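Omission of a single protein chain aside, the complex is shown with its protein chains in their original locations.
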Amino acid sequence: MARSGKLTRRDFLKVAGALGGAAASGMLPTSVGAPLFKPVMAAPRAAVPGATPEERALNGIKALKAARRIKDGDTFVIMHHSGQRNQIVPAMEEFNKLTGLNFKNAEVGLEGDIYTKAMNEAVVRSGSYDGFLTFVNWIGDMAEAGLIVDLTDWYAKYDPEVDHGADAYVPPLDKFTTLYKGRRYAVGADNDTFSMFFRKDMFNNPDEQKRFADKYGKKMTIPKTWDEFDQLVAFFDRPDAGLRGTHLYAERYFAYTNWAARFISKGGAYFNANMDPMIASDVGIEALEKLAKVVKNHMWPDAVTGDWSVAYKRFPEGSVFSAWAWASLGKWAQDPKTSKIAGKVGYMPIPGSLVNGVLYRATPHVVGWSFSASRYGKSPEATYLFFQWFTGPTKGAQFVSRIGTLDPYRKSWFGLPGFKRAYGAEFMPVLLADAQNDFADLSLRGANEYLDKLNVNLQAVFAGQKTPEQGLKAAAVEWQKITNRLGRLGQIQAWKDERKNYPQPIQDLWKKKYGL
Amino acid sequence: MQNAVRRLSRWINREGVFKLALVAPLQVTMWLILIVPTLLVIYLSFVRWEPVLGDWTRAPFAGLANYAHVMVDARVWETLGRTLIIVFFAVSLEFLLGLALALFSLNTFPGKRLFTSIILYPMMLPWVVVGFTFYLLFLDKGPVNYILIQLLGSGGAQPWFKEPPLAIGTIILADVWQWTPFMFLILYSGLGALPKEPVEAAMTLGAARWQIFRLVTLPMLRPVIVIALVIRALECFKIFDLVFIMTGGGPGTSTESLSLFIYRTGFVYGQLSYAAALAVLLLIAISLVTRIAIRPLEYREEAR
Partner (left out) sequence: MTRMVTESTPSPVTVAPPVPARLYVAGALRLAVAAGIALIFFLPVLWMLSISFKPPAEWLEYPPTLWPKEPLAGNYTFLFNPGNPEGAIAVMTGAAEPVVPAFANSLVVAPLATLLSVTIGFLAAYAVSRFHVGGTFMPFFTLTTRMFPPVAFAVPLLLYYSAVIPRLIPGLRLYDTRLGLILMYVAFTVAFALWMTKGFIDAVPRHIEEAAILDGASRWRVLFTVTVPLVRGGLAATTLFIFILTWTEFLFALIFTQRFAITVPVQVSHYAGAIGRFYGPQAALGILASIPVVVTGYLIQRHLVTGFTFGLVRE
């Protein structure tokens, strides 16, 4: 992008500077949203030919080349996590051959460093990155920092078939991996729905079933609610035999996952309409008390102090009856090369909670990766087209099936034999069902800080340093400080939009309970 | 021509030019690279800015607000106290062990080169590697607990990373393991550079070994000791990688070091202004303490 791009950028910086100042004083966060978040280039309204998203992406590249906006050999740098190397690098090689462009990858080893480098780029605006593959819930911060461009017009122009058609993303992934404040800022590329795995050999064992029936006076069934789950876990907790009931995340960075699942399924919401935290409500405290009991009594201690990969050790070695994590744990546990329990893995839908006699399920979608295009890159439009091509129905399946941290996200892929083989045929329908009850991590501006302060307090509770009530109240106090600092009005609007990304039953429940 | 060269060499050897030439590279380097960023840090500490709020050049002036926030934040004081405890124990242990090793190494024995190489090895490893090695060693189901269970029975295993005092202990242990070689290195080369006459004089006067060490050697070694302690303490105060890799600051925030806290505040929470103010305050505080600490050094110099 030659001269015209530079001119626009300088103009933009002037505008951004003036608006940034106003935004920084917290005075007009919402109205800043309108002019600041328009795409840099006005996109023509003509639809682009092509029967599939991949075709349209390639045709779009051709059109951009013809319009002299990009040329052969232009280098585009995408920053991503090392875990996706095996999926992204071959994709780039293929795309480069097809288009004559030169897409290159820039790897980062620690996930948190991706956020650091992206936000540094927001400040420095060096143009050294054209695109990012980041956690879904960082999109808010990156958008508010002015780093990434609004993709909504290009969604309309090129149609990546994200939320419609036979190959659509699993809803509600199409929403929360792409939307911020109601506009498209990202292209989702992953599915990080949590799944609950358990030892079906133990579960199906008739002796165990009899013992359970004798002890609790009812048949041992797949738990529907968290209370039933806790009971099952207690039953299978046998420390003397080297078997603990479960492994749920209670460590420094993911302590919130199980609490959030229980809390949301009970109808809890992070904030009310005025952005006051509701985490320390009775619902929240009750959920945490029950979970803390499970952590204390039925889990190995390193669930609290280890890192997230401990689950990938405990469950496949057979020292816990159940564990939950990303879908990759299923892959790991099914593979005889890495697991001692291959063939014994069962899959249960994530339990929910009964509210007024109705069962509500809420599955945490934890982190997850999505692409975004840098405002300061060579050609955000071309970068976006790579994303559309990479996540297309055919190409996407091809690359996601390679070993890597990206998991399948389009509904039609769940029936493909390749995925069934890799993950287990029984698993795919369960994963699909769970995905439809997904709720995403908090994605507002300041999300990192909200979640970190919550995690710190939750882990302290699990380590026995605070009571559940103390922990949640302390987190709530911190949350209010953050909201005030970032500008309550803007956060209220963002939270309003974010609530629309939650499963519909939960939204209805909120309307009834809190008028949200 | 000869005259010009001679005049040039005389000029170069003039004391003024000599002194200037000696310090010029240092000044150029520091001012070129560091002055602008330092000014920027100070600027950031006086405005209210986060990347998610907009442009840093148009950030609103905040006066001393950031500084006030830092002073009243309990987490800052807790973290400061905790970091000071870590520094005190780690540096003391490193000094004592380093000195003992240095004295031990003065006399020769077979395989001494190998011995020295092994002792120096820990500080040659990348910090991340040291961090995760100790993390793996002290896992609940790791080698250390395994050995403890063999020795003391099933009660021997400790929840190393769950109890804050134990977690801080493992961090101190990792730091001591990694940096005792540094103390050893400095003290050893310092001992080796001391003049022999005072020691020989004391020996001819019939002083005992321990007396010689305490009254002759140690005082002569003082400049090196002070430097070693100051440098090591300054570095240890900024401990980051070990804490980050081994505990992430957890459980909760009970092992968070000051550097980790600044990192989290600045890079994870995005509060760069707050972090800048904290850094400036730290700079002032540490400067005052260091000033006092190196006074024996200056005093010593003048006595010469």
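By written order: A and B. Residues from 1 in each chain.
We take it that contacts are C-beta pairs under 8 Å (C-beta built on N, C-alpha and C of every residue); 3 or more make two chains touch, one makes a residue touch a chain.
As the structure is a computational prediction, the values presented were derived from the model and not from experiment.
S.K.: Determine which of the presented chains are touched by the chain that is not presented, and list them.
M.R.: If we consider the entire complex, the absent chain touches A, B.
S.K.: Quick one: say which of B:70, B:86 or B:279 touches the chain that got left out.
M.R.: Result: among the candidates, B:279 touches the missing chain.
S.K.: Just name the one of A:69, A:117, A:298 or A:378 that touches the chain not displayed here.
M.R.: Looking across A:69, A:117, A:298 or A:378, the contact with the absent chain belongs to A:117.
S.K.: Check each of A:271, A:332 or A:386 against the chain that is not shown and name the one that touches it.
M.R.: A:332
S.K.: Applying the definition given at the start, please give the residues of chain A touching the unseen chain.
M.R.: Chain A touches the missing chain through residues 77, 79, 81-86, 89, 104, 106-110, 113, 116-117, 120, 123-126, 128-129, 307-310, 312-313, 326, 328, 332, 335, 337-338, 403-405.
S.K.: Spell out the interface residues on chain B facing the chain that's missing from view.
M.R.: The missing chain touches chain B at positions 9, 12-13, 15, 18-19, 21-23, 25-26, 29-30, 32-34, 36-38, 40-41, 44, 56, 101, 103-104, 106-130, 132-134, 136-137, 139, 141-143, 146, 177, 182, 185-186, 188-196, 199, 203, 209, 212-213, 216-217, 220, 223-224, 226-228, 230-231, 234-235, 238, 240-241, 258-259, 262-263, 266-267, 272, 275-276, 278-279, 282-283, 286-287, 290-291, 294, 297-298, 300-301, 304.
As a convention for this text, only the chains that are shown with their structure count from here on.
S.K.: Under the definition above, what is the set of chain B residues touching chain A in their complex?
M.R.: 48-60, 139-141, 159-162, 164, 167, 247-254, 264, 267-271
S.K.: Which positions of chain A touch chain B when the two form their complex?
M.R.: Going through chain A, the ones touching chain B are 13, 16-26, 32, 112, 115-116, 119, 122-123, 141, 144-146, 251-253, 300-302, 304-307, 445-446, 448-449, 452, 456-457, 459-460, 462-463, 465-466, 482, 485-487.
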